[in-house]
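Here is the structure we will look at.
Excluded from the complex is one protein chain; the other protein chains are retained at their positions.
Coming up: subunit A.
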């Protein structure tokens, strides 16, 4: 059941909430012991309680941060996030059949709901999904009979007494171990994974197919959607994202490169090629161009926590859909409309194919998505206000408040505004995450992770 948010979480964003910079976690610093350069963050995800934050990167590594306990002395702020565990999730592989390299880049991480002391997450690269168990060890046994403290086997003749080993405290050690490997089920590149509300199954989607897995079974998966045409020459549409409904374990949605979303019910048929609902906004004929289809391609789809709405991200906007209304979204937010006149250049340099993600806050009252120049945008659904913020080292000192940014679209540029032509398209924020209960956000800017929280007055 959907838990109603606590009073603290229902805070209006934008004007009311002042975002301040909490910490910056640069992969460079963390991975120095490993001896190689920082990698681009490719996915960010809070766990269900918000206590843990996982990031995946282009090098196949997963770094998990844990929020430190709130100390009674520091009343003005909540805990900071520190590194909890680091492990190599995926390695590069070579597909001998196609003579192609399989990148180790982590495309998605999804946490499983916590059922015991250990934490579980799914991480996926282009081809393989792995279930990782992250567990703590803070005790070790001492006083074994058959072996020494350093592990060497004792000489049998030396054993004269029998003793019971004792558990002694030790420095906390966090171990990550792969528990399941779900492989060989995807011909095309995996773009989404989503854990079902039954906590037993999950789906994985690639460009043309969606598979349903059982968490315990790795050698089999059910194919539930297949849009591959018999003749590949007829291919005009691909799957771009998919997600399970947060409460109805038989319902899932998937979005396409043509800007459509299909909602499917797994009870209807074994193969859900025929959708139950079809969401598409009719095209505005006045704004039609050769780029219309490309910018309508949906890069991310997310259900609201309530399960009543879903949000889609296309190149220029974010749309909120009521699941009961298929013919148009109920809300549309322009992320960076000033790019519409630059589409040709953005097509040329491939930026038009960037896949931005989007996320809801815990109470579904606000949504967030990224843009260029390390800007990210937040929209308050109730007040219809929006804010643009920047994730950059220069603007971020600990506890410093974030200043709203503004892009000048034409005419006179005011002070502190930045003109469209000065935007850095190398600095793109594709991945953001919002704490499930509080106003704490994680923003991935290339290889830096920024964490912001709201300032308590």
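The working rule: contacts are C-beta pairs under 8 Å (C-beta built on N, C-alpha and C of every residue); 3 or more make two chains touch, one makes a residue touch a chain; residues count from 1.
In this text, contacts and distances are computed from a predicted model.
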Among "Cell division cycle-associated protein 4-like", "Nuclear cap binding protein subunit 1", "AP complex subunit sigma" or "Ribosome biogenesis protein WDR12 homolog", the omitted chain is listed in UniProt as "Cell division cycle-associated protein 4-like"
Contacting the left-out chain: of A:114, A:257, A:276 or A:409, that is A:257
Of the candidates A:173, A:268, A:344 or A:401, the residue in contact with the absent chain is A:344
Sole touch to the unshown chain from A:82, A:306 or A:426: residue A:426
Considering the complete complex, of A:57, A:126, A:243 or A:300, the missing chain is touched by A:126
Missing-chain contacts on subunit A, rising order, are 94, 97-103, 126, 187-189, 207-208, 231-238, 240, 257, 289-291, 293-294, 297, 341-345, 347-351, 353, 421-426
